[in-house]
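All protein chains but one are shown in place.
Chain IDs A and B follow the sequence of writing; residue 1 opens each chain.
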Amino acid sequence: MSLVAVVLAAGQGTRMKSELPKVLHTAAGRTLLSWALDAVTGVSPDRTVVVVGFGAGQVTTTLPEGVESVTQTPQLGTGHAAAVAMGHLGTARDDDIILVTSADMPLVTAPLLDKVVKAIESAAAVMVSTERAEPFGYGRVVRTDTGSLLRVIEERDADGDQRQINEVNAGVYAFKGGLLANALKAIAPNNAQSEFYLPDVFPVLLSDGHRVEVVRADPFETMGVNSHDQLAQADSVLRGRINASWQRAGIFMQDPARVYIDAGVTLEPGVRIYPGVHLEGSTSVGPGAVIGPEVFAVDSVIGPGARVWYSVLRSAQVGEGSEVGPYASLRPGTVLGARSKAGTFVEMKNTTLGDDAKVPHLSYMGDASIGARSNIGAGSITCNFDGYEKHHTEIGEDAFIGSDTMLVAPVVVGDKAVTGAGSVITRDVEEGALAVERSVQKEVPGYAARREERHQTTAKNEE
Amino acid sequence: MSLVAVVLAAGQGTRMKSELPKVLHTAAGRTLLSWALDAVTGVSPDRTVVVVGFGAGQVTTTLPEGVESVTQTPQLGTGHAAAVAMGHLGTARDDDIILVTSADMPLVTAPLLDKVVKAIESAAAVMVSTERAEPFGYGRVVRTDTGSLLRVIEERDADGDQRQINEVNAGVYAFKGGLLANALKAIAPNNAQSEFYLPDVFPVLLSDGHRVEVVRADPFETMGVNSHDQLAQADSVLRGRINASWQRAGIFMQDPARVYIDAGVTLEPGVRIYPGVHLEGSTSVGPGAVIGPEVFAVDSVIGPGARVWYSVLRSAQVGEGSEVGPYASLRPGTVLGARSKAGTFVEMKNTTLGDDAKVPHLSYMGDASIGARSNIGAGSITCNFDGYEKHHTEIGEDAFIGSDTMLVAPVVVGDKAVTGAGSVITRDVEEGALAVERSVQKEVPGYAARREERHQTTAKNEE
Partner (left out) sequence: MSLVAVVLAAGQGTRMKSELPKVLHTAAGRTLLSWALDAVTGVSPDRTVVVVGFGAGQVTTTLPEGVESVTQTPQLGTGHAAAVAMGHLGTARDDDIILVTSADMPLVTAPLLDKVVKAIESAAAVMVSTERAEPFGYGRVVRTDTGSLLRVIEERDADGDQRQINEVNAGVYAFKGGLLANALKAIAPNNAQSEFYLPDVFPVLLSDGHRVEVVRADPFETMGVNSHDQLAQADSVLRGRINASWQRAGIFMQDPARVYIDAGVTLEPGVRIYPGVHLEGSTSVGPGAVIGPEVFAVDSVIGPGARVWYSVLRSAQVGEGSEVGPYASLRPGTVLGARSKAGTFVEMKNTTLGDDAKVPHLSYMGDASIGARSNIGAGSITCNFDGYEKHHTEIGEDAFIGSDTMLVAPVVVGDKAVTGAGSVITRDVEEGALAVERSVQKEVPGYAARREERHQTTAKNEE
């Protein structure tokens, strides 16, 4: 006996009004398909097959290793999709279990699939149903007078009474492999859409005397994503689950509804998160760090006890106990040492800042390495671009870069060196030296009065 | 037969605790009155009359062309307001339809008004009612034993039993014109407030044997705005409607509850909007643009495929495929060409940036024109203000402005010209020339050690 997961991912999702295949739209930092595969992984299938169709090429390139795909073309309904999957799988043994779920249902959890897999032990097939207050558009579950399953009828094929039914087909199933293979041969596209419907195998199985189990599920968990409205809802539910899980792990969040944490992010206990924080990609945050309000960090590492607020971080590293912001932008390759500071209106890129070094205000540091304990004065800039190429700036330890210093790269400023405010540094500065580029300050007494007079005259002449 | 819409807008709204007339408070970027008129427009009335009172002058200046106004003074109740409107309209024919709604009900929709207009075809008058779980403060709908309308009784005049009634008067009506004119003459201010109540015409009409139809409406749709709490609720509902409509049109919103789009904004399919985005006034966004997190844009044009985040735009234009932010402020008169960039800590005002031109960091460009493919170094500033007037800076195409260049306007930098880092440019620069204003870099060896020694001595002396 083996367990095979079949994930239906062939649809286009025209209501998304997008060129992107529907299952590649993202919620909480992952594609819908990825969320579906994540749930499937939770029941440890022996094989996983994704049935692709619209945008097949795009979809298959996103599949993790070990996940198979098969293309359904043309797309003649879910029954046809299942048949295509069965064809790909080869001979199905009776005791193989075929678990079928859909890539546009990102809220389905592993525990629900596990329940389905357990339920099939004593049945030929399992269907998941759910109650919907507004069942319009869903296949209704028609039961016999004694309450057992009769069939599923689609909206377009349902009569008035059937449309009153609130129990709907959730689109998650399990089958004994051999029985499914046979039953699929017996179904026909006798419906308004002229499609092969997978649930049409149930009457076939029932009439052959087989048992079909119905597992009830929460309507939220089995919500399909067919519109931007539903995508936003799914995003909200997934983020709610992620946040609740981090709260249980000891993370403080002032307003979890305004915290956006991707599935791949890791946080240590004692992290405090304020509103408007987006943590994306592989970002990790060390214990006791305080993040927000208003931080965007993707693929970044924020060290223990760091304080980051009102800032944007992309592929940046922030050392233990460092401060970032308010209003800093750390671009890829920024590495801040321990107890360092990238303060207000500071942009850094491809730059290493040593332990205890500070870039407090109004600076651009790009393609630079700055030694421990150095201080960069406000308004300082690494002139790293000559119009053709980027060049490197090297600043030693304990250096003191005066305000508004232009460091014209490539250039090296030695340990303990000092630069005068307003200097353009075009040549290397020796260790311990002062480098200054400046003229003499001249004063023109009475200038303001003459300026005012001139302005008055001009204004008069222009009248 | 003609259809006349009467919009009651005379009240002050003392619970708002504001000098502004209540109906001029805004929700989702429009005044309450404007929302009410918007719904009225949906039923294409032949004439629209707004009854003004408190702040009449302020209110009438906001009225669109073609909308009439009449002042009710003193304000003796809704019945009096209707009489004032009827006086303004002149002789009412029996088959004229008078549709009455209120300017403090911004959630009323055209479909509801349409239902009311349709309902009066077979009645002398129509009243809209709604069920409220907490009916306190509303006029209760008193019905006969057989369920037909008897009268409306105000909170203050109601007895204990009547106060238990949950069906309340929603404040939207329609009348046959001649019948209304007559019935208004028959009502009297016999109530706790000594006011003329418009619903008091119903008993008059009923006793004359006329038919009064009651249309039921959703309690939310007929919510009146009498407090800041209700104003915020109305804002939320209106924005929810706007956002849902854009989602159906193919706009992605990660968290619609945190997206604030005014009614006059236009978006193209494929736009992606992240949390904390405010789009106001006449802002338009082209297909595939990505907006947010945290963008404020008013009266701005954002081109196709542009990427704007963590920025503020006011009357600015962003060309196709351009990048803005994080942390840019584009003020009025900013026009960015295609594939251009206004990057981090960049402020622009009354400035044109050519195609493929870039202002990547820490710059202020005001009253300037910058040619295609030019690059503005970090820390560069147009010194446009001489203390009296603003002057223009012109930069040609393919120019390379070195970091920290001060462009003292009026000044012209030619095509392909280059400026040296840290230069103050006070004279025009020829095409293809390098302009540099700089002294010689001097070096003082051993300065740091002497500085340290001096500091130690000073510190010692100060002890």
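Here, a contact is a pair of C-beta atoms (placed from the backbone, for glycine too) under 8 Å apart; a residue touches a chain by one contact, two chains touch by 3 or more.
Keep in mind that this is a model prediction, so the values were computed, not measured.
Touch with the chain omitted from the figure is made, among A:16, A:97, A:158 or A:253, by A:253. Although one chain is not shown, part of subunit A still touches it, namely residues 244, 247-258, 269-270, 274-276, 293-294, 309-310, 326-327, 344-345, 361-362, 375, 377-379, 387-388, 400, 402-404, 418, 420-422, 438-449, 451. Residues 16-19, 25, 227-229, 231-232, 235-236, 257-258, 260, 276, 278, 294, 296, 312, 327, 329, 345, 347, 362-364, 379, 381, 383, 385, 387, 400, 404, 406, 408, 416-418, 422-427, 429-430, 432-439, 451, 455 are the ones on subunit B that touch the missing chain.
Keep this in mind: only the chains that are shown with their structure count from here on.
If you average the Cα atoms of subunit A and of subunit B, the two centres end up 31 Å apart.
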